[in-house]
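Note that one protein chain of the assembly has been removed; the remaining protein chains are unaltered in position.
Entry: chain A
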Amino acid sequence: MARTRAKPVPKEASPEPTSPPPTKTLPPSTSNPPKLFILPRDTSKDARILTLDNPATANPSRYFFCPDKGFYEFTRISAPKQTPRSWLITPENGSRFNDSHEKEKEGEEVKDTDKDTALGSGYITSSPSLFIATPLDILFLLLPALSPASTKQKGHEKANFLSLEDHLEALTTSSPHLKSLLCAHTSLEATIAQRLMTCCDTVDAGDETMYRVSHLRVLECLVQKAERMVAKGLPKSLEDKFITPALEVPVMSIAREESSVSLATSTSFVSTTTATETETETMTTISTSTTEGNYTPALQTTTQILHLLRLRTALTYLLHSYIPAHLRTPLLSLLSTAASPSFPSFVPLESHLSAIAKLKSEAAALRSISDNISRKRGYEDDDEKAAEREEKKRKKEDEEKKKKQESRSIKQLKKVNTSGMSKLSSFFAVKPKTAK
């Protein structure tokens, strides 16, 4: 090794990495990028964003407050992970697309960019999320303070009547922002008093009115809100997730006389009543197509049931998103006792749902039987298993091949007594794969 015959090729021959041409570098992205908000129109100048405790979770959250319009909560809308998106925010005149126009304008309100018409003065935020301010009943913000978790054990009967000032003090201790808000806007106090009336029992003590939270009134309030939600129609996501699947009635066996074609029931028994020149397969396809059309479900879902289910879904949603956890159980039990005539009775809904559940379990039991008959081996299972078997076989063959290839000395080394020797991985740490 020491002696080399040929003179080494001059070093220039090796392709030295040429220095990259000077490129314009982008300014570094900010660590705290601006966020995009959609805020209500025509808010007063004193509107601000503040931090209050979330009524349901008691975590500090951001709220938007306008002295004229009240409280707004922020809902974050983000793009799905599969289709990453970003915002390009440009000044109003620079934009050409009307649909994104409003967002841009609103974004600018918050961002306060210079009013340049060029697209170049735009801004790109990598986060696709959009914050929408939606109105929030101040009642929800008051509730945690009205019935602190500690009084839960004693029950609301034991809770004392308190003056407005006392309630406000309880409120402001938890959130300093609210305190400053109350100082700045005296009208807020009146609003609060008004909202308290709707959810509290009141007692007049001299010139002062005393309040005590009433679960009944809170519930009435919630039911009202839920009714309103249902009247306007539930959002599609709620409808798809909670309403439609809950009311699905499993398709049970179909009566034979309903169809003119020879039918197989859902258990795939081919009927023998009619002469069958057709292939079994076609028959089953016919039968499934007919099931779509003219079967009568074992249970009819009435509009009343549908309404009740929507109402209950709306109520559950309200309870879980806005009501403190310790208030939920007393409210729910109150609802089931139907203490007020204004409360809907969910008894017919429950009986209907239990009937559906029973049908479903029956159908499931039936299906497992029919599965045994109709497809002894699932199509997918079959493929998977075959692939698995193939894999195993291949591995085995590979191993055998490897063994044959092994040199004699490697085989000898395998026989070495390694007792008392620990594996090297116990001395040296395994490097993570990516660090390679």
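As a working rule, contacts are C-beta pairs under 8 Å (C-beta built on N, C-alpha and C of every residue); 3 or more make two chains touch, one makes a residue touch a chain; residues count from 1.
Just so we're on the same page, contacts and distances are computed from a predicted model.
Going by its UniProt record, the hidden chain of the complex is named "DNA sliding clamp PCNA" among "DNA primase large subunit", "DNA sliding clamp PCNA", "Mitochondrial matrix iron-sulfur protein" or "Nuclear cap-binding protein subunit 2". Considering A:Pro80, A:Gly206, A:Pro245 or A:Gly420, the position touching the chain not shown turns out to be A:Gly420 (whole complex). Of the options A:Ser187, A:Thr303, A:Thr337 or A:Gln412, the residue whose C-beta touches the omitted chain is A:Gln412. One chain of the complex is left out; on chain A, the residues touching it are 1-2, 4-6, 8-9, 11, 13-15, 17, 402, 405-407, 409-410, 412-414, 416-425, 427-431, 433, 435-436.
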